[in-house]
Every structure is written in structure tokens, then in C-alpha cells.
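I have a structure here, written as C-alpha cells, and I will follow up with some questions on it.
With one protein chain removed, the remaining protein chains of the complex are shown where they sit.
Up next is chain A:
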Amino acid sequence: MTNIKPNSSSHKSDPNRRQVLAGSAAVAAIGAFGLPVGAQTTAAPAASGAFASLGVPHVRRDGAEKARGGAKFAAEYSYPGMVYGALVYSTIARGTITSLETAEAEAAPGVVLVMTHENAPRLERPEPFYSSPTGMAGSSTPVMQDAEVLWNGQPVAVVLASTQEEADHAATLINVAYEEADAVTSFDVAAESAQTSFYAGRDLLIEEGDAEAALADAEVSVDLSFNTPAHNHNQIEPHAVTVLWKDGILRMHDCSQGVDLSAITIAKVFGISSAEVHLSAEYVGGGFGGKTVWQYHILAAAASQLADRPVRMSLTREGVFRICGARAPTRQRVALGSDRKGRLTSLIHTGTTMKIENNSMTEPFFEQSEHMYRADNMHLEIRAGTMDMLANTFMRAPGAATGTFTLEVALDELAERLAIDPIELRVRNEPDVNPTTGREHSQRASVDAYREGARRFGWVPRSGQRQGYREGEWQVGTGMAAAYYPYKRFPGGAARITLDREGGALIETAAADMGMGTTTATAAVASERLGIPYDAIEVRHGDNTLPGALIAAASQQTAAIGASLTAAHEVLLAELASLVPATSPLHGLPAAELGTAEGALYSLADPHQRIPLIDLVAWSESGTVSAEGQGGPISEWTQDWSMHSTGAVFTEVRVNSVTGEIRVPHITAIYDCGKILNSKLAESQFRGGIIMALGMTLMEGASFDERNGRVMNPSFGSYYMPTHLDVPHIDVGWTDIPDPQAPTGARGIGEIGMSGPAAAISNAIYDATGKRARDLPIRLDALM
């Protein structure tokens, strides 16, 4: 069951399945969907050899640069006269600053400025997500504008000094006195007044039929509760920014997931136009939803303005825990009712999570329950309480990470009661159309993923009996769960294509590459679209002066870039058409009847009629041909289609009967995410998500002190994540069936790995021990 190559296929007879095996050079046939229709039906020149790009496991373009230390991150830029910033964090959860003693700090060696609410420039409140189409801030809490403290850890002073050490030292010399106010720092207290929440444009409430009555009447049912803790972001690169005000421009080297939106949000805070902010983030050391706009950006820029010096503000790990938010804790209830055959008659997924007053981010943990299974009656509802805490925010697979845990454990328990194999139970409830919207699936092969995963893992079907066995003092079990993540594509995508005289192309887009391989994937998509060799494509990204307002979030950026490139390519064809000389048979053909392949412009009707692109470029006035396109309206999921990625995760778990130690020696996961554009990047994204999920399952959790609202483990010393020795062999594969509605056939791969493993592990623990683990993380002593 080990060492099967990724994507070894057992579906060869499926006529719907394109034979697009990862790594095969035949992948990028120009006849793939998504290209102009004409190109699919004519004998266009085939993309092969150097032209084959999509599906080829190109290595990451930034890999060598990073390995050599050549990649420059936000905290590695410097300017003459630059000073370093340090922050002082509040030590109370709510109240008012009554005094700030800064004299000693101001007199300390190297200190250039101490900024507090008393001398900070007047600033607008930042626009948080969902408050406007461009809001990129974690919350709308004012940034050092008054004496009010709203969470334990809020910055109350900034020190600038000529070295980081001097700044850090001076920060310790500042004395802050507070008048404490009553703070809500207890989940239980906040839960009492929790309200049905509103998130991403809708109420988090779906009711179909009478789910409670159906549950009561169900022939078989389970009714379970679960707890999941708060998590913190721990990107390998702690948040940092280098700031310079010069010639009327606020220049920021940042680590943003969305440079354009960050720039707009920050510009509004300072009351300047976004053209006056130049924000770039060429390299980002991990984002996962946390590299957005937090107070440090604004404080660095404000202090830089006040001191008239360039500033580098680089958070410590503790700083990230104090001021950059992450996943909120949840308490969830999942109740399932079914008939004896396992057809769901009732699906209830409700619960409570926490947010703050100044954000509108509610962990949407019922999303998979909306889209994964059919059920006659449903009640899905999320209530959010407000606490006095750091703003919670997106963290890899918001909602689905914990929501699939609870739903998929509940299904396992139901399967056991029904004496039906867990896969079979899922298959019996596989929806023909989207269970809540009634829309048709654009592409869905969940059942294929279950079956393929079972085959590769060596799943032993069960019917109500545990299959676990003992090996000495180790109890061994297996478990499975489905994985889920929605398809998304945000507006704002744009790209510019510029052809040069040497036959190469430059692609420019404001997209972010946080290490997941955006530039690599973009070059491959562009190579296929343009018919220009992959190596002749240069990609510039991560700069708000480039086209587009993209954000690397919700696993949607690749789709957004794909749509932008398609649009830019159409404009480019028109440009090229205008350069065709009158003597050519291509002369006069409209752009819609033209294509590009193998470095040439050709006629779709007669592919043998072609002109090399370098000739067309040479004939142009400027010596380059450039075209820009916008991603266009996002019809695919807003209007007609149900677009969701699914998958199946299988794990083997060993639990020591004496110590409760939990080992996960093997994980197999098969995903149905549309087309896989680059198998190397995909494997790494899936595995990374699974490893992060392993941490969520067995060790991760912020220890929040409910007495004072302070996070007690703000360091790697006490906030545990898996080490290499904890990570097993992870076998990943995919169905690789293109989604005809997605711009490149790909639905996104960044987050789905995070969903599924927690439930699969919990289910395997049950198989091994007979004990159900419904609270995360599953600690050793929980099983004793």
C-alpha cells in the first residue's frame, strides 16, 4: 500500500476522464478546454516538447533563489538612515490607558522616536474584509488613535531606534498604566449572547424542512458535540514591512498575500490615493490567510512619517501571536438521522464561534455540510459571540478545516450504527445536484476519489465492526473521511502580456507568490496559452503597480490568473492581427479566427497558415507587442454551477495502549480538484495541508487565558506543530478531471489538504481503541 506513484490511475476506462497523467508530456494538447472553441476542433499545431507546459512538473521558479539565500524578503530591504521599530503590547484585555511614561525610552541610546496615541498622526480606521470590496485589514479597530485598549496584546507604543536591539531595549523602558474595564474573555460568557452570524454576504443559517423533527423520527441517528481550539498563524517568515516615504510615495516592502488590496487599504488609512502607495512583496514566507493588513503596517508607516526616516518593522514570533489573528475556537454540534439504508433524513450542523466587534469574520464551519451530502432535512447555523480578543481571521481552509472534522466523525459514527461501510454511506448520500442550491455540478468525481483512495490505501470495508487489531502494546486502526473545499474566484484579476523580439514573453500581474508556486504555474499557463516555450516566459508579480488586484486566498488565485491570461490573450490576438501584413493569407482575419501556437500566429481554420511571432513583433513600431486583459465577470459559480472540490483521506493510526501515544504511520489522500496544472506543486500543497492538519489534530492550540484574555503560549517552545519525525509517508493523488467551467480546468489546491485528516485520524483512533475523540487537539491522555 505504499510507494504507489502519485496519480496511478485505475479509471482508464472512464470516457469522461481525459488521459492527462501528471508528468506526461502529452498533457498540454492545445485541444484542452478553455481555449477558444475553434482551437479545440481543428487540427491545431500540437503543443509538445518545449511547448508542453500544463501538467508538466516544473520545479518552482523561486526555489533556487531561496536555497541560495538570494530571495529578498520584506525585512531584508534597507535604505540610508533606516531605523528599526519595536512595539509595546497592552497587558489588559479591555480598558483605558491612564498614563504612558516614555521619557526614559526617549532618552535611551539610539532612540529616534517614541510614538503613542498621544502623538500618532490622525488616521482613518482600516477597512476590514467584507466592509468594502477592497478591505484587506483584519479589523476596523483604530490604530493607536486613542487611549482605549480592546485586546490583550494591542500595540500601545512604537519605538524607533537605530538598531533593532536599541529599539527592543527602549520598548522595555516604557511604563503603561491602565484603568481596566470589564472584558469578555470567556467563551461560555460570550456564547450566551451569540447571534446567528452573517459572513461573506449571507446569514449563516440554512433551514430546509424540519431537521429536528426528522432527527427525532429517524430510524438511526447520532447527535454529537465537538470542541476545537483557537489556532495561531506560524508562517516561517514572521510578518515584516520596510517603509519609506519619498517623493510623495509611500513605499512598502511587505509580505502581503494581496499587494493591491493591501496598498488600497493602507492608502485609505492615511487619506492618500492608492497611486501614492507602492507596495510590493516579491517573496512571501508563507501566508495561509494571515498575511493581510495588521496594525504593524500602519504603525510602521505612521512612525516613519513622524520621524521622517525609513523604518523596518519586523515582528517577533510573540508579536505575531499578539497582533496578527488566526482561527477562532468553535463548539459544534453535528446530528445526523437516517433510514436503515443510510439515506440521510436529517443533517444538523450548528454551533458557536467567536469574533470581535470590529470584524465580520465568522469561521464558516458548516460549508461542507451544505455541499457534500444530500439530506431530506437540514439545519445549518453558526452563531458568533463577540469577545475582547485579537481579531480572528482566515487560516488555511477557514470553516472546512474544523467543519469537516466534525461532520466526518459524525458520519463515521452513523456508519457504525448502521453497520454500513463508511465509504458506502457517503456514496449513498452523494448528491446528484448541489444539495442546497440545486445547481448542477460543474464536475464532481467524489466517488471516484473514495474508490481510488480505498484501492491505494488497501481499505478493508467494514460493517459496524471495528477492524482494529493489536500489535504488542500498540493498537492499530484505520479510518477515512471526505475532504472538501469550495471553488472560488475573486474579481479583480488582470494580467499584461508583452512579447519581445527574441520570441519570449513577459507576464505581469499583481498576484502574490507566498511560496506555493504562483509564478511557476503562471508561466506554465501562459506558455500553453501563448504557444511560447515555458523557459522563454518571464513572470513579474507581487507589486501593486502591476495589473490586477489579486489575492492569494481561498485557493482561487490560479483560477483568477488563468482567466486574466485568457482575457489578455484575446486582446493580444487583436494586437497581432493588426500587425499582419497585407500580403499574408492571415490578413484581415478577426482575432476570433486566430490562435497562437509554437511561437506563431495561425489561422484556426487553416493551421498551416502562420506567421512567426518574432516577425510580427519586429514589424511593430515599438519593437514589443503588449496587451492587458481583465479576468472578466465571474459567472461560473455565482450563476450557474455548483463548483466544489472534494477528496478522500485514509489514515492508519497506532495508539499505544499504555501511554496513549498516537502515531500516524500512513496517510493516503485522493483529491478531485479539477485539472492539476503541475504535479510537483500540487503534491507539495496537498502534503503541506495534510501536515498542517496533522498538527491541528494532535497538537496545535493557542492557550488562551480566560481570566485576562492573554495567549499564554506565544512561541514555538510551547505552541506545538509537527516535527519531521511526526510526519509519516503521505501518498497523494488526484482524479485530474478538468473542470469545464474553471478558467484553466483547475479548481485550486491550496487548502483542501487541511480538511479530512483530522476526522480520518479520529475515526482511525476509534477503530484502534474503541474511543471517540471529538475535541481537538487529541492529547495523549484523552485516550487513557
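Just so it is clear, a contact is a pair of C-beta atoms (placed from the backbone, for glycine too) under 8 Å apart; a residue touches a chain by one contact, two chains touch by 3 or more; residues count from 1.
Going forward, contacts and distances are computed from a predicted model.
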Absent chain [UniProt protein name; select from "Transketolase family protein", "Isoquinoline 1-oxidoreductase subunit beta", "Heme chaperone HemW" or "Xanthine dehydrogenase"]: "Xanthine dehydrogenase"
Contact residue for the chain not shown (choose from A:V112, A:A171, A:L215 or A:A230): A:A171
Touching the absent chain when the full complex is considered, from A:S78, A:S193 or A:T659: A:T659
Which residue of A:E65, A:E538, A:E593 or A:D726 touches the chain not shown here: A:D726
For chain A, the residues touching the chain missing from this view: 168-169, 171-173, 658-661, 698-699, 703, 715, 717, 720, 722-726, 779-781, 784
